[in-house]
Structures are given as C-alpha cells and as structure tokens.
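Please read the structure below before turning to the comments.
Left out: one protein chain. Kept in place: all the others.
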Amino acid sequence: MLGHITRRVLLLIPNVIAMTFLLFATVTYFLGSPAAAMLGQEASREDIAALNAQYGFDRPVIIQYLDWMWRALQGDFGRSYTSQQLVAEALWPTIPLTIELSLWAMAIAVLMTILLNSLPFARRIVSAITTFLAVIGITIPNFMLGVCLIYVFAVQLRWLPTTGWVPWSEGIGKHLLHIILPAVTLSANYFGSFTLVYREEYRAAYERLYIKVARAKGLSELRVSLVHALPNAILPVITYIGLSLGPLVGGAVVTEMVFSMPGVGRLFVGAIGAHDFPVMLAIGILVIIAVMVANLVSDIVYASINPQVSLG
Amino acid sequence: MVAATDNLARPRKKPSFRPRGLSAQRMIGAAIIAIVVALGILAPVLGLTDPNESSMDILVGPGAMHWAGTDELGRDVFSRVIYGARVSLLVGLGVGIFATVVGVPIGVLAGYTRGKVDLLIVQIIDLFVALPALILALLITAIVGSTAENIAIVLGFVMWPTTARLVRGQVISVREALYVEAARASGGSAFWIMWRHILPNVVRIISAQFSITVAFGIFSSASLSFLGLGVPPPTPDWGTMVREGAQYLSFMPLMSIAPGAAVTLTVMGFYLIGSKND
Partner (left out) sequence: MTDADTKIQPLKVEGGSPATETLLDLRNLSVRYDAGGYGVHAVRDVNLTLKRGEVVALVGESGSGKSTIGHALMGLLRFDRNVKVDGAARLVCKDGVTRDLLAINDREMQRIRGNDVSIIFQEPMSSLNPLHTIGHQVSEAILAHKRISRREARERALYFLRHLGLSNPAQAMDRHPHQLSGGMRQRVMIAMALSCDANLLIADEATTALDATVQAQIIELLQALQKESRMTILFITHDLGVVAEMADRAVVLYAGQIVELAPTASLFRNPLMPYTQALIDAIPRLGSSRMPGYELRGIPGRAPSALDAVTGCSFHPRCPRAIDACKTDMPALEAAGLSRLVRCLRWKELEQEDRSERAAAFR
C-alpha cells in the first residue's frame, strides 16, 4: 500500500508542475510587467524598464517560474503590489478560516445526505421533500442562498448575526453562530449533488441479492439498512466528494464575500480586482496544488475502505 | 381466495408507457425556459420603464408604478430584472455553444482514434475536471478583462472538458457496437443502421449536456458579477444587482431577492431539462 501511495504522489508532481507553470506563464504573459501599474500613468519608458530589470520581469518565463517556485518553497511569495505587505503574511491568517468553513460545509452536506436518504421510514414523503431540496441546492447560486438566509435569519428573525467572523479565541458560541449561515450556504450545492448520487446508489444497493440474504437471516430492517445498504451506497459518494473539492473552493470564495469573512476567498477577490499579481499568483497556485492533493487523498481513502480495490 | 376452477379468461393488458422525453420534470424546465427567453427577447416591446433611467423615487417599495420597487438610483427593479435576462441568457448560451463546439470534436477525436492522442486528451480532461472552475475563471477574467464575450469564452473554456469526456464515452461505445455488428452483418448496411440508431442517442446526450452547461454558465457568470468581476455597469445584470442590493437588505430586500430568484429559476429551468432524474 505504501508503495502505491508513493507512486501516486510521484505521478502527481509532474501534473502539479505542468498546471502551475501553465498558470504562471499565462498570468505573467498577459499581465506583463506590473511596473506600469505601479509607477502610474506618467512613468517614462526608462523608469518602467528599470523597474522591470529590478524585479526581474524581463527574464524568460521559465526562469521567472523556477525562481518563484524556489522562493515559494521557502515561504516567500513576494510582496503585494497594493499593500506592500508580504504576501505570506497576508495569506497565512486567512487559510484556517477557509479550511474550517469548507470542512463544516462538507460535513453538513454529507451528514444531511446520509440522514435524509437512509432511513427506511416514511419513504415517499421524505423522498419528495429531499428531491425538492436537492434540486434547489444545486440550482440556487451561493450568493442568492446566502442573501436569502441572511434576510430570513438575521434580518427578520434576528436569530443569527448577519455577517462577519469571530475567531475561536473570542468564544466558541459566538464563533459557531457566525459560521452557521455561511457553512449551510456553502453546503447546499453539495447536499444537492451528493443526495442525487447517494440515492441512486442506495436504491441500487437495495436491489442487490445480499439485501435479500440479510433479510433472510432474520436481521431487522434497520440493521439491513444501516449495516448492509448504507456502506455500499456511500462508497461512490466518497469519490464524488473528491471531485467536489475543486468547485468547493469556488463556492467558498463567493460565500466569504457574501458574509464578509476574512478568508482566502476574500483576499483573492480583492487581489483580482486590483490586479495584485503576486497575491493572485500565490493563491491560484496554492489552490491548484491543494485541490490536486485533496483528490489524491480522497482516492486513497476510497481505496482503503473498499476491500475490492487492490492497491498497487 | 382463488378457487381451483377460477377461469381467468380476461386478457391482461401490459402496463402502458408514457412517451419518452416528456416527463413532468422536463416540461417544467421547458416552461421556465420558454418564459425567461420570451421575456428576454420581448423586453424592449413590453412597455417597461427604461432599466437604466434613474429617478427621484429612491428605494421605493413595490407598488403600482414599480412592481418590484426601485433601487438606490431610482431605477425600476422589475424592469431591470427582465432586462437582466438578456445578458444572462446570452452569456449562458455562449458558454454552452463554446463548450459544445470545442468539446464535441475533441471528444470525437479522442474516442475515435484511441491510442496516444486519446491518452493525451484524457490526461488533459482529467486535469481540468478536478480543478476549481471559478478560480480559473476569475484568474483568466482578471487577465483578459470582463466583457460579456470574454466571460462566455472563459467559462466555456472551463466546461469543454466535461462535454468532451461525455462525447468520448459515447463514441467509444458506438465503436464497440459497430465492430460487433460489422463482424456479424454483411457489409455497409450494418454501419448505416447503427448510425441511424446511435446518432439520435448521442445527439440527445449532447443536447442534455448543452443544457446543463448553459445552466452552469448562467450560474457562474452571475457569481462572477456578484463578486464585482462580471459584466460592467450600467447593463442590468442579475449578479451585480444582488450585490448592490445586499447593502439595502434590511429595508429593500426585493432589490437582491428579485434578481437572485430570477437567476435561480433560470438555472433551474436549464438544469431540469438537461438532467436525468426521476
């Protein structure tokens, strides 16, 4: 098993390099040198050239890429053009928030999916409601759902705060209150798609012979449903979770904007608006790497759970 | 209880099947799309207030004059929502067309030639499929600038791998079927028959995916606008409207909710037509 993992990781590296280089090259090529932006409208050509040379923007792309990667591996992502702050410093505190939000959203989506779709009781009604919720979840854009939830729960009912974020240090209760709405908003889409996949698999599992055999053994319906049907239905969902990690990042970006949360997403959007090249690049590349690694992890998790998949 | 001499002479009918393709879900989707498209196309002749005309009636609630109230510049929200359909539909369709036009040939190429070309294409597809679509779209839009056309192209670029993969799968299964058929049947007639049977199926799948891609396009371009990186003002655009309206949520919720509902409904319409659920 370890050998297989090592092999997958090694295979990952060229992919990562290819993708990140592509990204780097594109951004660098199109944005050209930011020197003009930095120096303002009246900068002379010589000034621009001098700045370029100083920052090394006149070197071939490959060299720039390697240089950037080398520095990045040491934790140096350069400086933000707009705030002149070290990118690493600006980026670091935002990461935990985004990760936490994503984890909550995934957890909610998975739990709700399993809960609403596995119980052998009141099938017809629950199924209809769940389908409705699933379709809404998939089609409603994050921002619309977020806005609606804010309107209902924060503005009208005043049960929850509207926006913002409270770190753990200032109190668990407050922190959780602030994170409920964003987490639910982000989870909706995935609840929708997971439900549709899971339900299909669950139904398929029930038609298998081993369910009949389980019943024939004299097991209770509840046990048949939880011990025999559920584990088999969940497996494909795990793969699906892996595939959802990419879109999840996009969703997190929007959600953070809706709820004004100081996460990676908000930083990214700001950087895009201001053409803040180093920040954009750093986040873009990190996200790509993170998603690829997460995919690999989910593949490994799947393989370790499913005894039929032989590793290596 | 059934007696031994029960004479069950009445002929039993087999259960009837509803014609394919007309499920309730599809019909709802089609209805929604029809309405939205009609509204979008007919917007100028519906006698609506100019969506860009500001007035003195700022942030007025819904009433006889303004069915959905006015925004912070006094513009009629209802008319802006209707006009907003035009941009969204255009972008959405653009995304769908681009993804299909690029994805289908590539998928066919991959499925038909197999071998090294196929392998390469599959690698590329796999690479794209896992990546965060919105992030890529944001980055690229930042680089090339955000106009309606650019957005459509960028989003289409993000989506073509999905279409390509689907098409490739179909082409591969057609090929298998053809080989089997050809091995048994006599000459050219086999190919012609398979073509007539398989092609409609493939077309159906491609158009379903097209619909879903359009849904994705509308969804994502609205998200981009919401982030402030979409179609520039003053063109009424649903995502931008939600964003601007968010500040006034406490007293004029309709400013955000109306366009947001419009996006949701439109996306839902295209999604319902294209997806296969029960």
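A and B label the chains in the order they appear, each numbered from 1.
As a working rule, contacts are C-beta pairs under 8 Å (C-beta built on N, C-alpha and C of every residue); 3 or more make two chains touch, one makes a residue touch a chain.
What you see is a predicted model; the values in this text were computed from it and never measured.
Note that of A:Gly75, A:Pro96, A:Gly164 or A:Pro231, the residue touching the chain absent from this view is A:Pro231. Only one of the listed residues, A:Ala154, A:Ala214, A:Val249 or A:Ala303, touches the absent chain: A:Ala214. Even with one chain removed from view, chain A keeps its contact list with that chain: residues 208-210, 212-220, 227-228, 231-232, 235, 306-308.
The rule is short, and it goes like this: only the chains that are shown with their structure count from here on.
Here the spacing of chain A and chain B, counted between their Cα centres, is 23 Å. Touching chain B in their complex are the following residues of chain A: 15, 18-19, 23, 26-27, 30-31, 131, 135-136, 138-144, 147-148, 150-151, 155, 196, 242-243, 245-251, 253-254, 257-258, 268-269, 272-273, 275, 280, 284, 287-288, 291-292, 295.
Considering their complex, residues 127, 129-135, 137-144, 215, 219, 222-223, 226-229, 239, 242-243, 245-246, 249-250, 253, 256-257, 260-261, 263-264, 267-268, 271-272, 277 of chain B touch chain A.
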